[in-house]
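Here it is: the structure, laid out below.
Note that one protein chain of the assembly has been removed; the remaining protein chains are unaltered in position.
What follows is subunit A.
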């Protein structure tokens, strides 16, 4: 063995740096490259084409065993039966981008007609999704978008702007328009949460919310225990906190559970996005007064129909195209291939018992 292995390693590294110092591929030099991939170029929509029978759809949620995603996907799987297709749900047990990649690759091998994905990272899933599209697999993003050029359409649960702004309005009502608030989000890179938070911050700039101060955005990574601890941490750091907005179903339940069992019960308002079944207890015992959500069943259902319409050639994902989504009626594709589900529903103790999901 060498006498001075470390010195050798250091020298080699130094040489490598030196050798590389001259020129190379930088962000600016490569920004021109065109990676549009398999865009829908050439394909034309035939709005009168019948939905094909026997379509194979696969739902790839952010993670399996997330109660919310399960509801969405199951509704989509049910919806597929209406038009004679089969659908399944597969996915990783952790909400990380890299684990979704292997599933996309597997679904390509299984020659699905369409992959429906709630992207954990809009860019990381892009490469494999482009591969899928180049093999005539239609890609529908739902719940959390992938980069625009990597999917055919995105089913937006509600306009992001509407959700973000209404969250602030709701919280302002709950705390009387004054005090410190915090946001408990999912992962730091979650596309939809970050968009909503962007609109929340924008809404807070309006003069009517001048009494409200957003002190921190915490990340519970859509993990129950971590979200619980983050809530605890928020209240330790800001004992005079008035409210927590958790725009994620895992986060809001964990936050409510912590507040429920702490001395802050009744003093700190919890709101955000949650499911009625998960939040019923906290609404009834007064920990949570109001929260919002769209109907996740309709989201999965609409995604299923969009996938079928794409795979049957009724639509290509271009703005202005229309398709029929079963019991939801006709939908139109908007800008950037987005299809909007509708406005969110506010749940409180008066109406929560009307919902079971």
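General remarks:
Heads up, the rule we're going with is that a residue touches a chain if its C-beta (ideal position, glycine included) is under 8 Å from a C-beta of that chain, and two chains touch if they have at least 3 such contacts; residues count from 1.
Definition applied: contacts and distances are computed from a predicted model.
According to its UniProt record, the chain left out of view corresponds to "Autoinducer 2 import system permease protein LsrD" among "NADH-quinone oxidoreductase subunit G", "Copper resistance protein B", "Cytochrome bc1 complex cytochrome b subunit" or "Autoinducer 2 import system permease protein LsrD". In the complete assembly, the contact with the undisplayed chain comes from A:102, out of A:102, A:210 or A:351.
Residue-wise, the contact with the chain that is not shown comes from A:91, picked out of A:91, A:220, A:272 or A:300. Shown as candidates are A:73, A:121 or A:222; the residue that touches the absent chain is A:121.
Within the complete assembly, residues 1, 5-6, 9-10, 13, 16-17, 19-21, 23-31, 33, 35, 64-65, 88, 90-94, 96-98, 101-103, 105-106, 108-111, 121-124, 126-127, 147, 187-189, 219 of subunit A touch the chain that is not shown.
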